[in-house]
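Below is one structure. I have some questions about it.
Up next, subunit A:
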Amino acid sequence: AAGKYTIGISNTVQGNGWREEMICAMKAQALASGEVAKLNIAHRNTDAAGQLEDIRNLISAKVDAIVVNPADPAGIKAGLEEATKAGIVVVAVDQAVTEPSAYIISNNQEQYAYLGAKWLFQQMGGKGEVFYMRGAAGASADSDRDKGFKKALAEFPDVKVAQEVFTGWQQDQAKQQILSFLATGTPINGIWTSGIDNVIVDALVEQQAPMVPVVGADNAGFVGQLNTVKGLVGAAVTNPGSIGGAGVTLALQILDGKKPAQQTVLVNPELWENATDAGKAKLKSAADPSLSPEWPVSISIPDWTTYTKDQIVACKGPGE
Partner candidate 1 sequence: MSRFIRNQGWVAGLFALLIFLFVTTKLIQPGYGSGDFGSLARAVLPYAFAVAAQTVVVIAGGIDLSVAAMMALTSVTAASMMNGASEEYALFVVPFVLVLGFVLGALNGVLIVVTRAPDIVVTLATLFVLQGAALLVLGAPGGAAAEWLKASVIGTVPIPGLPDWADAWAPKALVLLVVCLCIIWIPLRRSRLGLSIYAIGSNELAAFRSGVPVARTRIIAYALSGLFAAMGGLSLTISTGIGAPIPGPYLLASVAAVVLGGVALGGGKGGLLGPIIAVFVLRLVRTDLTLLAIDPNVTAIIEGLIMVAVVMFGAFITIRGRPVGATP
Partner candidate 2 sequence: MPKSPLLDATGVAKNYGAVAALRNASLSVLPGEVHALMGANGAGKSTLVKILTGAINADAGRILIRGQLLDVRSPAAARRAGLLPVYQEPSLIPDLDVLSNLRLTGTPVEPFRAWVRELGIPNLDIRDTARDIPLAILRVLDLARALAVEPDVLLLDEMTAALPANLAEKVLEVVRRQGDAGRSVIFISHRFVEISALCDRATVLRDGSTVGVVDIEPGIEEKIVEMMLGTRIEKTRVAARAANDVAVVGGSRPRLSVRNLQLGTKLNDVSFDLANGEVVGVFALEGQGQDELFATLAGSIRPTGGTIDVDGAPVKFSHPSDAIQAGIAYVPGDRTEALAMQRSVRENIALPFSAGLRKWGPIRMRREQVVVSGAIGRLQIDTRAQGEVQRLSGGNQQKVTIARWIAANARTILCFDPTRGIDVGTKQEIYKLLRELAGQGKSVLFYTSEMEEVQRVCDRVIVIFGGRVVDTFPVEEADEPALMRAAYGLPRGARADVGILADVRPASDAEAAS
């Protein structure tokens, strides 16, 4: 490739659609920018300590910039600091980090939960029981979202949490949980999910349970369901995996000497619902049945990514 930079990438969750899309967006953006000679990707399942190891290895590999999806905002501070000291540009995507020298381009997780929950509670008429299906217990993204959910809940005093479960962001676990819950016969008025959404709709359909409003993420499968499943009212809150591509863009800008005005850029989520005609139209245009159902449909972020759909789907980086 013609580029001049080597960019290191560190990610600590493997095997879920969102993270795979993020990696592909990074590759596609690196390729589309034409500025990157090589990507050096550390992509595996590990914890903050493991991510520190990866970051230090990337420092040893003498990359020019590191784009990192942090396992924890505070836990990798030492590694990021060392990277900056070594003259490496550090960009955190998806979540913030506490290291002040790092640049951050992040989805706003608290806002993500707040937006969806608020819409859901409005749909429920401001009262009733909600089934609260969280992510993985102990994960920082989950606790951020919990803050947003609780904030919305506080605004609707008549909405009660019927049941709170942790899906571990696992499809099978979530499905078993919803089925068990449905079998109890407890009436509910809405379901909030942390992105494990299409199996929930499946379960409602299979069990011929009364359809209640469901909030999920903009995963291709769920967006498709919002368009096609009869009687389903719901909303998809965007949480683009393509934020990874944006992170690469930001890193390249800094390397080229175009520092952004602020250290932190927040990409705010949008909410697409099928309760109104305008919302329906938006969902229709967003739907993309050709994508893997686990992939978020928002495969690009305006102003931040320049690759084409073919490029991200091909999932090839420079030199591949």
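One rule holds in what follows: a contact is a pair of C-beta atoms (placed from the backbone, for glycine too) under 8 Å apart; a residue touches a chain by one contact, two chains touch by 3 or more; residues count from 1.
The candidates were selected such that all candidates are chains of the complex that A comes from, given by their letters.
Not measured: the values here are computed from a predicted model.
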For subunit A, which of the options 1 or 2 is its touching partner in this complex? 1
Taking the touch rule as given, give the residues of subunit A at its contact with candidate 1 in the complex, in rising order. 6, 14, 23, 38-50, 52-54, 56-62, 71-78, 136-140, 142-143, 320
